[in-house]
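For this view, one protein chain was removed and the others were kept in their places.
Think of it as A and B in the order they're written, each chain with its own count starting at 1.
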Amino acid sequence: MVKRIRIHEEYCIGCRLCEIICMVKHSASGKIIKAFRKESERPLPRVRVEEEGYTSFALQCRHCDEAPCVENCLTGAMHRDEATGVVLCDEDLCVGCWMCVMSCPFGVVERKEKGKTTVSKCDVCAGKEEIPPCVKNCPNEALTYE
Amino acid sequence: MREKVRIPSGCAVAGILHQDGRRVSGEVIIRSMEVMHERSNGLGGGFAGYGIYPQFAELYAFHVLYDDLSARSEVEELLQKDFTIEQEESIPIWENSTITDHPFFFRYFLYPKRTRDNEEDVVVRLVMTINAMIEGAYVVSSGKNMGVFKGVGYPEDIGRFFRIEEYEGYCWIAHGRFPTNSVGWWGGAHPFNLLQFSVVHNGELSSYGVNRRYLENFGYLCTLQTDTEVIAYLVDLLLRRHRVDPSFLGAILAGPFWSQIEEMNEPQKSFYRALRITYGGALLNGPFSIIVGFEGGMFGLVDRIKLRPMVAGWSGDTFYLASEESAIRAIAPSLDVVKALHAGEVMIGRLKEGICHGQEFAFPRV
Partner (left out) sequence: MAKSLLFPEFKIERDAERCISCQVCVRQCANEVHSYDPEDDTVYSAEEHCVGCQRCVTLCPTGALEIRKREIGFRPNANWDVASIRNLYKQAETGGVLLTGMGCDKPYPIYWDHLLLNASQVTNPSIDPLREPIEIRTFLGKKEPFLEVAWSEEFAGLKTRLAPQLELSIPVLFSAMSYGSISYNAFRSLVEAAKEIGTFCNSGEGGLHPGFYPLGDWIIVQVASGRFGVTPEYLEVAAAVEIKIGQGAKPGIGGHLPGEKVSPEISRTRRIPVGSDAISPAPHHDIYSIEDLERLVFALKEATRYEKPISVKIAAVHNVAAIASGAVRAGADIVAIDGIRGGTGAAPQVIRDNVGIPIELALAQVDERLRKEGIRHRASIVIAGGIRSSSDVVKAIALGADAVYIGTSALLALGCHLCQKCYTGKCNWGIATQDPYLTKRLNPQMGKRRLVNLLRAWSLEIKEILGGMGINAIESLRGNREQLRAVGLTKEEAQVLGVKMAGEGW
């Protein structure tokens, strides 16, 4: 069974710590203060907190079973890792046509920071973490990994 | 002279019961205790004999200890309020004993002046009053056709001091104590007695404070500050006043664990649940093995997790209990059965009856 990050919007408190932690995780140094204060290129968070009224939740790539981004990719850069079931983008193959950005029903695939011709999306920290840091650092367990 | 301190102690206990009612000399129990000399330290020993006053079998025999004979008139005045003194005498002692520093001992045979609803309650109140109020006097025993002999010394010396070999009883229980701080008071030795119930106790009660307060609810005053005293009163409360069957005494004083109750079937389960909920204040906690003598029998009981020793033995019609098997073998070399008591187990012998095994709750030790 492939583990997924699950969203519990009833407990999301809108603090956006997940966004901050995600940014740091994908930064060059991986150090929070340095990433924010010293690094000129700050990565985009791959998780976004959506908010309206009292409702908020942290949304990131759902790694859909039938993923439009994978189906619509011209070069085969967007693909599913067979072992983990995670949808990933091979940056070497990506030509920056943004078909994935347009076809994502959740709006969780974005253009990377300025000057890059590839996309930014949740990679579940490339499987390097037992529990993704956004989940681990959520103060209210509004994100779980199961 | 009376020490108002509680004395925790390690000890030797022994008991003999002739179920056929045969009366034997106290010499036997002295010999049994002699074997366990090392379990005592010379700071206390005592005996209770049942059936020793057949000529006054229906009268209350009060053994009274006087630190100071000036208390005597006050005591006798109190006794005569509700009772008539049939006979009054000093308790004979062996003048050549090595024990020289001792108080005075008197015994009174009493019968109630008028019939009352419950003369036993009157006796209890009288004992409590003398022990709590009269300085220098202490009621050692107050049952019928029985008596307690106790004092400071090794048990065998105390026995000979009181010449108990000259009495004949169907049941004898005995105690040798090893108190961990010194005691200079004869009343502090075991057995502790109230009416027909005499208790000898090896152990210390961690639940003393609870038991004492529980007993206060029922009018018992614990004046001696010793944990054994509360056992004597609890036995009186449960057996005499609440009419608990002696074979269930262990289920109250050393009740089964909840985990054991949970495994029982109904109605047993509800029964034990009710006992524990109702008699929480009577639960004895801490290490103990006790022998209780009563009119017509004797029983032994050990604590819930068997922290102190107790062995039972049978030879024909005779039932033995002791801290060590050697103490039984010393007077009955060949026994039909020998058995170590389990945790929380009651072992009862009664006159003219077979041995009755109490409810047994041996908790498996890890």
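We take it that a contact is a pair of C-beta atoms (placed from the backbone, for glycine too) under 8 Å apart; a residue touches a chain by one contact, two chains touch by 3 or more.
The shown structure was predicted, so the numbers you read here are calculated from the model rather than taken from an experiment.
Undergrad: With touch defined as in the header, list the contact partners of the absent chain among those displayed.
TA: A, B
Undergrad: Can you tell me which of A:11, A:98 or A:145 touches the chain that was removed from the display?
TA: Checking each option in A:11, A:98 or A:145, the one touching the absent chain turns out to be A:11.
Undergrad: Among B:21, B:209 or B:316, choose the residue that contacts the chain missing from this document, as touch is defined above.
TA: Considering all chains, including the one not shown, the answer is B:209.
Undergrad: Quick one: which of B:100, B:217 or B:334 touches the chain that's been left out?
TA: Touches the omitted chain: B:217.
Undergrad: Tell me, which residues in chain B touch the chain that this view leaves out?
TA: Touch set of chain B with respect to the missing chain: 5-10, 180-181, 203-204, 206-210, 213, 216-218, 225, 241-245, 248, 255, 257-259, 267-268, 270-271, 274-281, 283-287, 304-305, 307, 363, 365-366.
Undergrad: Suppose we count only contacts with the excluded chain; which residues of chain A make the list?
TA: Considering the whole complex, chain A reaches the absent chain at 8, 10-17, 20-21, 32-33, 36-37, 54, 137, 139-142.
Note that only the chains that are shown with their structure count from here on.
Undergrad: What is the distance in Å between the mean C-alpha positions of chain A and chain B?
TA: Each chain reduced to its C-alpha mean, chain A and chain B end up 80 Å apart.
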